[in-house]
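Heads up, the thing below is written out as structure tokens.
Coming up: chain A.
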Amino acid sequence: MSCKQISLISNKHDATKVSLFKKMNRLTINFLIAPMLVLLTFMSVLTETQSPIAIPNRIISIVPAVTEILFAIGAGPQVVAVSSFDRTKEALSKPRVGGLLDPNIERVLALRPDLVILYESQVDQQIQLKRAEIPVLMYQHGGLSDVTPMIRKLGKQTGHIAQAQKVATQIERELENIRQRVKNLTPPRTLLVFGREPYAIKNVYASGGIGFLHDMLETAGGENVFGDLLREAAHPTSEMILAIEPEVIIELQVQGTTENQFSSETKAWNRFSTIPAVRSDRVHVLTGSELVIPGPRVAEVTRRLATLLHPKAF
Partner candidate 1 sequence: MLRVIHSIRLATKTRCLDFRWRFGLIQLTFGVLALTVCIVAPLVGPVPISFNAVFNSSLPFSDNVDAQIFFIARLPRVLAGALVGGALAAAGVVLQALLRNPLATPFTLGVSAGASLGAMLVLILGLPVPIIGIAAVPVASFVGSLGAVSIVYALARFRYQGLSTNVLLLAGVTLNSIFSAIILFVQYLADYTQSFQAIRWLMGNLDVSSYTPILYALPLLTIAFIAFASLPRSLNLLTLGPKSAAARGVNVLQTQRLAFFSASLATGAAVSLGGPIGFIGIIIPHVVRLLVGADHRIVLPAATLLGAAFLVACDVVARTFMSPMELPVGIITAMLGGPFFLWLLTRTR
Partner candidate 2 sequence: MNVSFSYNTTQVLNNISIAVPHGGITGVLGPNGSGKTTLLNLLGGLLKPTAGYVRLDKKDLSTFSRSVLAKKMAFVTQETHLAFDYSVLEIALMGRYPHLGPFQIEGPTDIKIAREALKITGTRDLENRPFASLSGGEKQRVIIASALAQLLQTSTKYEFGITEGLLLLDEPTAALDLRYQLEIAATLRSLNKNQNTTIVVATHDLNLAASLCDQLILLRSGHVLKEGPTLKVLSAETVRTLYNVEADVRFDENSGYLNITPISKSPNA
């Protein structure tokens, strides 16, 4: 709790007190102020690592998903720095302070933020910031259904409740729309790949049965071939891919890909000429950073996936 906030509280309190002063006895008021101050201090201690009561104006976000959400709900001007992995247009102009593995606390402190959003696992950094008495919000990586609550939460904390609500509801509506349209369609067995060695089907990483990639896939009307795997990532070998016989393969490539790369990356799957996805020419390589970020564009991405999975319905 910073002194600034206590004084803010007591200032506010003083303001109300002035009008009541006429009605109340001075002694009584003193008796009221003290316990209320104590109570408020006590409550602020409880909510220490949660949002400050005031609206933060200097937000630093180390989580790209959160950055995107902040910009989407109109809190962009309040953001002073972003993570090194933020690639969106709006984030480009902001200074960078590192990412999951290498957050630069010095830079963070130098920018004098009043709210820092960290990954759940960055416990050391949280302790450091606590010592500097900077409020911290720990971001928890969740599934698709955790995105809109996060949007609303951030809206509340940054003073953009209405806009956050609008964005969140729009996403929910869009997702519901997609769900309805694919409801009665047979979901094709899909392999959702998010990483592999370039131009080779080696070291393949695919979405497991947990996580927002899986959720997006299922919402879009696809059946994740690794749906029963209780992990976020599956690491299948060629053998597994052959055995599993996916009907559709969707690859998410984060970085920009040229025409040439698209075709060669797609062609790389041709060595598995016998799997249904290759035979029916349903191997799709998608590109864009929004593909793997559980942020405000999830609905967009889900729609893209749905279009690929059920072209006739979209």
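Regarding candidate selection, all candidates are chains of the complex that A comes from, given by their letters.
Everything that follows uses one rule, which is that contacts are C-beta pairs under 8 Å (C-beta built on N, C-alpha and C of every residue); 3 or more make two chains touch, one makes a residue touch a chain; residues count from 1.
Everything numeric here is computed off the predicted structure, so don't read it as measured data.
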| item | value |
| --- | --- |
| Complex member in contact with chain A (any copy), out of 1 or 2 | 1 |
| In the complex with candidate 1, residue positions of chain A that touch it | 85, 99-102, 194-203, 235-243, 245, 254-255, 258, 260-261, 264, 268, 271-274, 279 |
